[in-house]
Structure formats: C-alpha cells, structure tokens
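Subset of chains shown; positions unchanged.
Here the chain labels run A, B and C in written order, and each chain numbers its own residues starting at 1.
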Amino acid sequence: MLSAEQWGVVALSLKIAGVAIGVTIPIAFALAYLLARGRFPGKVLVDGIVHLPLVLPPVVTGWLLLLAFAPDGPVGHVIEAVTGGTVLFRWTGAAIAAGVMALPLMVRAMRLSIESVDRRLEQAARTLGAGPGRVFRTITLPLSVPGILAGAVLGFARGLGEFGATITFVSNVPGETQTLPLAIYSKLQVPGSEHAVVQLALVSVALSLGALVVSELLARRAGRGFHVL
Amino acid sequence: RGPLVLAAASLQESMNAAADAWARHGHPRPVLSFAGSSSLARQAAAGAPADLFVSADEGWMDYLQKRGRLAPGTRATFLGNQLVLIARAGTHGSIALRKGVDLAGILGRNRLAMASYNSVPAGKYGKAALINLGIWDRVRPKVAQADNVRAALALVERGATPFGIVYATDAAASEQVRVAGIFPPSSHAPIRYPVARLKASTNPDAEGFRRFLLSKEAAAIFRRFGFTTR
Amino acid sequence: MSFDVDVERRIGNADIACRFSAEGGLTVLFGPSGAGKTSTLNMIAGLLRPDRGRIVVDGHILFDSASGIDVAVEKRRVGYVFQDPRLFPHKTVAANLLYGRRDNADTSEFDRIIDILGIGHLMERWPRTLSGGEARRVAIGRALLSDPAFLLLDEPLSSLDRPRREEIMVLIERMRDELGLPILMVTHDSEEANRLGTRTISV
C-alpha cells in the first residue's frame, strides 16, 4: 500500500488537476465556440495560439510561464501587486501549468462536438421564442456534452500527467508542486526505487481509469435517450 | 559518424570545445548528449548503444559498473569542480558559508534552486554540504528542485529564486548570475567527473576520444572553463 | 389578421420571388416541389434573409429592406411547423412541447391540444423512439403551444392517417376562427386546401 507521504502526493495531484480542469473547462468551451462558430479575421491565429502549448515543448511552455509569472515578469508583477503573493513554486502555479497544457486538447474535442450540432435545431428553438442566450444554454451546450466530457477527460488526464512545464515553471517542491509525475520522476532517478515507481505509476493509471469510467457514466446519463447509438 | 558521448549537464560548453578540438585533429566530431547524470545513467544501464559516459559523480559510474555496462579498464576520473552559491547578477553582498549560517532566514519566503537532491550529482553534493553546515533541516522546505544543474541555474537567471547551488563552472558560464558564496570543499565529497567507455560501444573512434579527454590538450581546454584537472 | 408579403431571394441558381397579400383566415401556399414554398416560410419566420422585400403580418412590420427593419426570429412570435419534425433530440417529448411555452399559459388548453394530437402517452419518450407520424404530431404541438401570433405550417399533415388528420384540421380551423390567427400553410392535398383554405396562392 501507499505511505502517508504517497497519499499526500495523490491528493495534491488530484487537487491540482481538478482545479486546473475546472477553471479551464469554461475557457476552453468559450474558445471552442468562438473557433467553431465565429467568423473573424485572425481566426487561424487564435487557433494557432490555442495550440501552442501542444506543439511547443513543455519545457519551453514552462519557461515562458516562468518569464511571465516571475516576480518581475508582466503577469507576476500584477499578481504580486494585487495579492502580495506569487504562484511560483506554489500549487497554484502547478495548476496553471496543467491548465495551460490541457487547454488545446479540450478545445479540439469541444470544437468537434459544437461543429456537429445541427443548426436547424437552433433555428427551431429561435422560432419558439428563445433568444441567442437561451438557445445556447438549452440547445447548443447540451448537444455538445459528448465533446465537453471528452475534452474534460482528456484535459484531466493530461493535467494529471503534466511534467515538463510543471518542473520548469514551479520546480519540484514536495507537498506543494510535487505531483505524481514529478514524484515518479524523482524516484526514477534514485537507483533501487523501481518498486515505488511502479506503485505510483499504478496509482496514476488507476486515477485516469477512474476519470474515464466516470466520464463514460456521465456520458451515458447525459445522452440517455438522445444518442443515435 | 563520431562516437556518441553521454555527458553531465555541467559539461555543456567545455565538452563541446573538447569535441571541436578533437575534430580539428581530423576525426569525426563526437555526438554529444547532455542531461543530468542520473538520466544518462538510466539509458546506459538499459544497454543503449552509446560510446562514452561522463558523470558528474562517482556514484552513477559505480551504478553502471555494478551492472556490467562499462568496458573493463576504461574508467578514469579526470575533472574536478567546486560547489558555489549563486545570486542574480546585479545584486550585492556575499554569504560566508560557515556552520550554522542562517541561509533559511536569508531566503525568507523565497526559495533555493538546486538540482534534484536525491539523484542528480549537483543536488546530492549540495545536500551533503548543507547537512555538513547543519542547516539542511531548515533549508530543505525551501528548496526548489530542478532536473539537472543547468535547470537550477536557469531558475536563478530568470529571477524565480534569489539563490541557487551550482558548480563554479556553471556560475562562470552565465553572465546573469554571480557567486555569492563558496562551499568549503570539506563540506561535501570531492566533486569528481569520471569517464568510461561503455560495453555497448561499437564506434572505432570511441577509445581515441576517451584518451583525448585524458590528455594534456583536453585538460587545458577544461581548465579554461574553470574545471580542475589531475 | 393578415399577411402582406413581397420578398425576393436568390439561393444557388434559383430565384425565389413571392408576393401576396392575404386578409384573414388560412392561406394555402401551393406549388410544385422546389418552387420556393419552404424558402418563403423561412423568410417570413426570419430564418432566411430576403435579398429585398417587405414582410408585414397583422400590421407588424417584420422585415423591410427599404427601412432596414429586420425583427429577430425569437421576437416574431411565429408558430412554425417545419417540413421535417426537428424535435430536440436531447429533450423528452414533454420538454419539447414545453420549450416555447409562456409561463402564464393555461393548462386546460395544453391538455386539449395534447389530447387532439393523441400524444399524451408519449410524454416521457425520447424523440428518436417516435414513429414518423408521432414525431410530426409532437412538432405540431410544440408550435401550437408556443403562444404564436401567426402560424406557418409546412405540410403539417402529410404523414398522418385520415382520422387523425381530420381532428387536427378541426383544431387548426378552431385556431383560425377563435383566436383569429393568420395561418400560412403549404400542402399538396387539394382536398385539404379546399377545405381549410380561405384562399390559395401559387408560387
């Protein structure tokens, strides 16, 4: 079984991935909606920027985050002025890294779903007196649920596994930023810790399987009747 | 193609210079792969077909030797280094690294950048030194671990942490940091870089380059970057 | 209680032009397949923007290219039965029926309409499990229950059997007469056209 310390790592990982994904879901959905439906100049640019964390090596993303959030960096400066604190070496920073890295995956999945919503249904809703806001809430959003769930699972899994950006951005601080991947990495570097590596890796696997199962159940429930499948 | 050399991250510039010199003698230029010694040792231990391994401590070389991955009789220690405390360039003051020095107090809410202290050589030396100074327990909660010594250096360069522990050669390589204190050599095991040829090596040039690294010419190059040589 | 429509629109290679003025009652829109009947209804509902023209229903200007008026779809208070049912697949039949309902609508009216349409037993079902005619009846109910100011019916009775058709026609007649709703209906059935139509317009 896991030691108390290892349970701490697990709890911290869940907190970081959970907060990261919770905060990122609405942002990702807004971006996905914009990209799926919007027509504006520079759309490809927005698309490209959203994909950046995917294509940039994680360590570079981490490095850019570090530049931005360092006490004298543009964002870090503002955060320091407003809250008096910093996200460097804090779990909040790890959550930012996880969210940023998960964002492109979430946007893609959600976008795919939004694009497959039949717009004639939205028209029908409008003839029934629903304004754009209500149409969005009652038609577009619920019909995109498969993509939102897929995006959330992908994002959560990616967040749980996030390594390169995290270690570069907020380093490896036990109890604060040492998530499962960082703990595994640390163990991997110490000869003779294969047992601990395997243990923690199995926990990672179990957590992601759990997320998968939950999402499948949610999907089944949400789509109770309406899936064509 | 030249031999494949797995080299500790702290050898970045110096090993490149040595490879260039070797190439100037008319040999194919060696191919260099840098990372923390621990990561490299893992790959070599799996039997990866590299030619030379240069570690930043004896421990990882022992690890490979125990697994029978070294070509017998090819292991040699050829470089030494110093451990220093660095601060960002442009700051002032130095810290005398004596027993009981209040490093934790100086850090305040800030952190100390180090390479991973249970695995990467630079981190292991640093931890040993802080233990020796009797301040490890108070400093440990403030440590930010990076995955090799150069990544720790980068944390100080970026201003993410005010102080870091790296080798003297790393401090010399960067214009954005300065040495704020030198760890007494007695506070940690001597910093020594062993080289060895791997059993999986097939490149005919490998042994030649290994010998070159032990030569006077190479020693001069490494000294230029701040290493001590035998 | 009137339609005053004069619209033009190009779709692909087809030029659709429709002009008519109808006072009161139910107007039947008649014409061969592909003539532009559905497109005309879409323009009146606000789903398709005319290139040029003017749409006035019951004195309210819904669209006028000259003065730049274009009332939003959801403000037009249209009760539109589409040519295909277009039920919301993620909502039960009951939720579909209530989607366009006003809060102050009276329940006896609801029950009567459900009863005439014969869909009371389908309330908890999902749209994909309905038969063709059942889906069509739910679509009619959904439009009628949204408290519309006028009705657009695109072959609403096409997949229904005679007896049911008869009852629904009575319902439509009642809405026409009692509520005084202007109705525009597409049908290919001349019997239906003659019976319901106050006038017939060919596209």
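Note that a contact is a pair of C-beta atoms (placed from the backbone, for glycine too) under 8 Å apart; a residue touches a chain by one contact, two chains touch by 3 or more.
Treat the numbers as computed from the prediction; the structure is a model and nothing was measured.
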Full complex expressed as chain labels with copy numbers, beyond the one copy shown: A x2, B x1, C x2
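One rule holds in what follows: only the chains that are shown with their structure count from here on.
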Rounded Å distance, chain B centre to chain C centre (Cα mean): 79
Gap in Å, rounded to a whole number, between the CA centres of chain C and chain A: 45
Chain A-chain B separation of Cα centroids, rounded to whole Å: 36
Two or more partner chains touched - positions in chain C: none
Overlap residues in chain A, where contacts from two or more other chains coincide: none
Chain A-touching residues of chain B, taken from the complex the two chains share: 36, 38-39, 42, 63, 111, 113, 116, 118-120, 143-147, 151, 154-155, 158-160
Chain C residues touching chain A - in the complex, by the definition given at the top: 45-47, 72-74, 76-80, 82, 84, 86, 88-90, 92, 99-100, 125-129, 142-143, 146
Complex contact set, residues of chain A against chain B: 63, 66-67, 70-72, 88-89, 167-168, 170-173, 185-186, 188-191
